[in-house]
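With one protein chain held back, the other chains of the complex are shown just where they sit.
Chain naming follows the written order as A and B, and within any one chain the residues start at number 1.
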Amino acid sequence: MATMTPAGDYRSTYREDMTIFPTRGSRIALWVGLALLCLAPLVLDRYLLHLLINIGFLGIAALGLNILVGFTGQISIGHAAFFGFGAFASAWAHEALHIPVALAIPLAGLATALIGLVFGAPAARLKGLYLAIATLAAQFILEDFFARARWFTGGVAGRVTEPFSLFGFAFDTDETYFYVVLAFVVVMFAGAANLMRTRDGRALVAVRDHYLSAEMMGINLAYYRTLSFGIASFYAGIGGALYAHYLLFVSVEAFNILFSIQFLGMVIIGGLGTIKGSLMGAAFMVLLPEVVQSLADMLAGGAVDRALKLGASISYLREMAIGAAIILFLIFEPDGLAHRWQQIKAYWKLYPYSH
Amino acid sequence: MTMTTKRRVLGLAATAAVAAAFALPAAAQPIPVGHLMDNSGATSDVGVPYGQGVADALTWVNQARNGINGRRLNVLGFDYGYQAPRAVSQYQAWVNRERVVAIQGWGTADTEALVRFVTRDRIPYISGSYSAALTDAAGKSGRQGVEAAPFNFFYGPSYSDALRAMLQWAKQDWERRGQQGRPRYVHMGANHPYPNSPKEAGEALARELGFEVLPAIQFALTPGDYTAQCLTLKNQGANYAYLGNTAGSNISVLRACHTAGVQVQFLGNVWGMDENAMKAAGAAANGVVFPVRTAVVWGQDAPGMQTVRQISRISDPQGQAYRPVHYLAGVCSAMLMVEAMETAAQNGGQITGPRIRDGFYARQNWVPRGFEGVCAPVTFTAEDHRGTMRVALYRAVVTGDTSQGSVAELMSNGTMRIEPVTTIELERRRDWLGW
Partner (left out) sequence: MELGFLLQLLLNGLIVGALYGVVAMSFVLIYKASQVVNFAQGEFLLVGAWVCWWLLTAWQLPFWLGFLVTLAFMTLFGILLQVVVLRPLIGEPVISVIMVTIGLSIFFQALMKWMFGVFAQPFPPVFAVERVRVLGLEVQSVYLFSLAISVAIMLGFWWFFTYSKHGLAMRATAFDQQVAASLGVSVPRVFAMSWAISAVVSAVAGVVVGVVNGVSSALSFYGIKVFPAVILGGLDSIVGAVLGGLIVGVLENLAQWLDAEWLNWGNMYQVAPFYAMILILLIKPYGLFGTETIERV
């Protein structure tokens, strides 16, 4: 394994082509990064930890959506509903079946995957726009179900959940829960990176790139489209369950259409069809409102504040910023943050001879 | 959980001790207070004036009274858009990071979700939700699903009690008008904890009083086209209909029913009708009966109005703004918390959650100092957080076109009026506690 990426394509075996870490440097960078993250709770304050935890579980769910949208080319405008299903399933499994939280989270992921398969099977027949509209309908129908199914969700009043605990130790502070989320992030992202190297992963990409050619090469379209829904829902379910045991409260209100759209925004802003892009997109979507808020705080009390009534309308500004960010990214950076990151790396690698 | 609670309490105590040891002039330490608002969500129509009232009153306490016993309030505002999960998330931030000692809250869904948390963390929580489930302070009602809520307070009659009073009025009204047969009552509102809160209590009392109770009608918390619901209402032949939502969506119903020619006496809840809503609904709002929590409305005079006008100038230096009923309620509920804090701080006491809670029990028929004739008297006890059983009912009267002119003009020239109807003193029944 080389320490630097060579200037040409010298890969001569499939094994080399499929490696996750092209250079030793990238592998070292990952381990160092992980080690630094493990130290984070000792250094960072709770506010930053809170943001990192949010980025973690949203990133897991966004990765699921990216597998569906970015790798398989299917559209879903109902991802938040699956995220919510995972959250409710985990809370319910713990409360009604007395399954420990540490076990309820993966179980919730599996249950959500099942639901995803149920919705995915008919969706495999639909394409593009019709699929988008069908998932939109699924979003509204699932929301209505959550509000009705009191035995499962606690109805419109929601459900209080218990913190994650392992061997009698409760992970109920930002500092401790951070490690739980970090562990899940590592496992889920490593899983996705490896999935994409397998036959199944490549089949998904083939379905996206040209489904007719893929079918001619012997790939079962219906199977892989349904499978992709299942995987996406599994990731959404895990993300949702982590959310439920972090917030300690789940309610149907959170899983609305705007949240679904935010997931799509994460995937597009991060970069369709990239694994690390999902995390970048989640980070962007979590940090954007915070930046808007602090901008408004900076202007607070000034003339601009009085003229625009910033204090009272910060929520609208936040929503407008989300809408505008999605539009601007698609116009000016359609390949997402992951692509921009590659370009920045390439620029510095060749500096000062970039042209 | 007990372990961590103990650890947290120990931590708090340690911090407090350290703070007391180092900061000898306690004046330097501001008191962190959370203020949860809905400025952008489904109930922002009434959340904005209420939140403004709370914010102005707390700022005024800092400016005019130099805070609590010389310590200024550090008010941390947050607009949660009426989404309970965001409120819970913000609550955890306030408790863990800012160490607030009390919170001015808002909606029913979030307040009820937080009951267990504020009880655990011992943080007095003064909500904009008047859900009766929050009044069972000691958990003695034995009702299913009602937890002890020793740290939850609100200013005014509970939703259930307000509805009970309106039903008693409706019964009198029916007899006074010499109508034959049983009056028909219907509950209307969204499928949401807030409109649902008084549903069963209201229907039970309606049956007790001899009403025929019709199947409830649902409409969302957001404005919309509710013609179909009004046609249903008309078909049912209801005589009295309770509007469980806030003003914004109630207006849509009132207008649609006005257009569809529905003849029914609407009963609004405390958040269901106000001056802004009267202007927006126009003639459709005429005749709606609703409870008002303060003894006066803006433009009327009382000894305490002098203070309220000063408070209003905090966010309106010209003194031009018309303040709807919710603004006054916000001021009163903020001042209750302030006086409870002052009680806690007396004789050099620490301002902590449990001491503030005890401050709420210190007085009977309690009217905050300087707000006489504005805030209605309230009494809290360690077992019963029903502050008042007196419900003042008013009627919205609209006599002309409301589309031109400001609320202040329309109110002063009499195009819109809020007329007192009656005041109902409910019996403090034990079986109504927490319900």
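Keep this in mind: a residue touches a chain if its C-beta (ideal position, glycine included) is under 8 Å from a C-beta of that chain, and two chains touch if they have at least 3 such contacts.
Please read these numbers as outputs of a predicted model, since none were measured by experiment.
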item	value
Chains still shown that are in contact with the chain withheld from the display	A, B
Touch with the omitted chain, as defined above, among A:L126, A:A170, A:L221 or A:L295	A:L126
Contact with the hidden chain (one of A:L36, A:A137, A:A190 or A:A346)	A:A137
Residue among B:E175, B:D225 or B:E425 touching the omitted chain	B:D225
Hidden-chain contact residue, picked from the options B:T259, B:Q300, B:Q346 or B:S412	B:T259
Hidden partner chain, residues of chain B it touches	40, 44-45, 48, 191, 215-218, 220, 222-225, 227-229, 231-232, 234-236, 247-248, 251-252, 255-256, 259-261, 276-277, 280-282, 401-404
Residues belonging to chain A that touch the chain removed from view	69, 75, 122, 125-130, 132-134, 136-138, 140-141, 144, 147-148, 212-213, 258, 261, 264-265, 268, 272, 313, 315-317, 319-320, 322-327, 330-331, 334
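Here, only the chains that are shown with their structure count from here on.
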item	value
Computed distance of Cα centres, chain B from chain A, in Å	38
Footprint of chain A on chain B - complex, ascending	1, 3-4, 39-41, 48, 79, 81-86, 88-89, 92-93, 96-97, 109, 112-113, 116-117, 191-193, 196
Contact set on chain A toward chain B in their complex	45-47, 50, 147, 156-158, 160, 163, 170, 172-174, 247-251, 253-254, 312-316
